[in-house]
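Complex shown without one protein chain; remaining protein chains in place.
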Amino acid sequence: MIRDVLLVARKDLRLEWRSRVGVGQVLPFALLCVLLFAFALDVDRGVLQEATSGLFWVVVLFATVLVVQRAFAIEADDGVLDALRLSGLAPSAVYLGKVVAITVELLALEVVLWLAVAVLYDTTLRGWGLLAATVVLATLGAAAAGATYGVVGLRLRGAETLLPLLLLPLLAPVLIGATSASDVALGRSAGPGWPWAAMLGIFSGVYLLLGSVLFRPLMEDP
Amino acid sequence: MTIDPTPVAPVAPPVDVSPSGRRPAPTSTSSRATRILGALSLAGIVALAVFGLAITPPDAQLGETIRILYMHVPTVSAAYVAFIVTAVGSVLYLWKRSEFWDLLAASSAEVGVLFFALTIFNGMLWGKITWGVFWRWEPRLTTTTVLFLTYLGYLAVRRIPTSVRTRATVSAVIGILAVVNIPITHKAVDWWRGLHQEKTIFGTVDPEMQGTQLFTAYLGLTVFLLLFAWLVIHRFRLAWLTERAEERSLDDAIAARRAEGVEEVAP
Partner (left out) sequence: MASSPVVDLRGVVAVVGRFPALAGVDLRVGSGEVVLVRGPNGAGKTTLLRLCAGLLPVTDGHAEVLGVDLAVAGRDVRRRVGLLGHATFLYADLTVLENAVFWARATGVTPDDAVAALDRLEVPARVRDLPVRSLSTGQRRRVSLAVTVARRPELWLLDEPHAGLDATGRDLVDGLVAEASAAGATVLFASHELERAEAVARRIVTIAGGVVTDDEVVRRSSDAGVGGEVSGDP
């Protein structure tokens, strides 16, 4: 099982490394968003500093939509979804492999994005423990929910444009939790931060479990 | 539409009898039971209006705005019932693979979305009166709006043309994911607004209520649950008949396809 998960994840990451869609398209888009927020919100009144965590996580959610779309677009290559169905790989292994790959790609993107935000929004990064836990758990949750919906776009032609509508409301708790926890970590708001991280952990756990089970009918139903 | 002077029963309308002698399809989604259910719901709405607007006294704290609650609480409750029905239908579809559960889930979700829209609407009216603005980030209303959008996605997926089976499977999965998200969203939004205590529109019947107020609150719940059942049954039957019509055209398509094969052999 773990062998198959890694097989799929490695394949996805190798494809990403070859095509550089994440580095060449998603990352520049995310940086562009960081820039656009500065134009939309007055740069001189400290709004950006105030809203750093929120803006950061909104950008991450947008990037998640794109990364998920890409992760499943590669399975639309010349009939490979059928080949996966014929291969005998457990659907849950395919699902978890996808989650791993999407998580790794998003984490890489988030590291760069935090640096960009720190420089451009004049934010000092701190509260490392909480920040790291938040980043990992929120990303895992977004990937877990995203991978389940990504395959929907594969099964239904015309559903690709639906992905944001399906995925983003589901990720509203992730946005709330991740923003609140990051605010605490960065010292922008008082109050406990770890309960938020715990909520993100529960979200990830629930959706990983649901995704592993529900991916089977989504992928395999004739 | 022309009026047919001949009695309808027992002769089926000629349009429904195909040359191959199939049984006539039902021409309506109503039955005795639904007519009774419909009459009860409509009478109940009238009674609710009378009780809610005239008979009950204004509330000690909420004043006249409590009257909105007699509708707000039932609509949101019925919507949640609807989404639970959708989730149960979705699970049972994935288990039993029967069209019945799929169509029930779909019908229920449609009515649920309608009720959510009503909830948001009357919640905003309440906000305008209470706060002076249509919208504040009141947790219940915020949650409702997020979930409303979630279920709009569910309905959008169902409109994508595909095979009946794929549509059923995909929407069943979404129906399950969406319902699991209800408590999570609730919790997250509650915590998020935790520091901002503000006057909230009640999510449930207030235990402090007494007398006609309490009666009206429960009357509202009953009436809207009846209305929900009535709408879902009709919507379900309509969906069922649509599938039967599809099946007929499929039968014709299969016959045409076979004929194609025979022609191929003939020469």
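So that you can tell them apart, the chains are marked A and B in the order they are listed, and the count of residues begins at 1 in each.
Here, contacts are C-beta pairs under 8 Å (C-beta built on N, C-alpha and C of every residue); 3 or more make two chains touch, one makes a residue touch a chain.
Predicted model, so just to flag it, every value in this text is computed and none were measured.
On the side of chain A, the interface with the absent chain consists of residues 4, 7, 11, 14-15, 18-19, 74, 77-80, 82-89, 220-222, using the contact rule stated above. Although one chain is hidden here, its contacts on chain B can still be listed: residues 161-163, 165, 246, 250, 253-255, 257-265.
In this text, only the chains that are shown with their structure count from here on.
Separating the centre of chain A from that of chain B, both taken as means of CA atoms, is a distance of 32 Å. By the touch rule above, chain B contacts chain A in their complex via residues 94, 146-147, 149-150, 152-153, 156-157, 160-162, 165-167, 169-170, 172-174, 176-178, 180-181, 184-185, 187-189, 191-192, 195.
The touching residues of chain A, counted against chain B in their complex, run 145, 148-149, 152, 155-159, 162, 165-166, 169-170, 172-173, 176-177, 180, 191, 195-196, 199, 202-203, 206-207, 210, 214, 217-218, 221-222.
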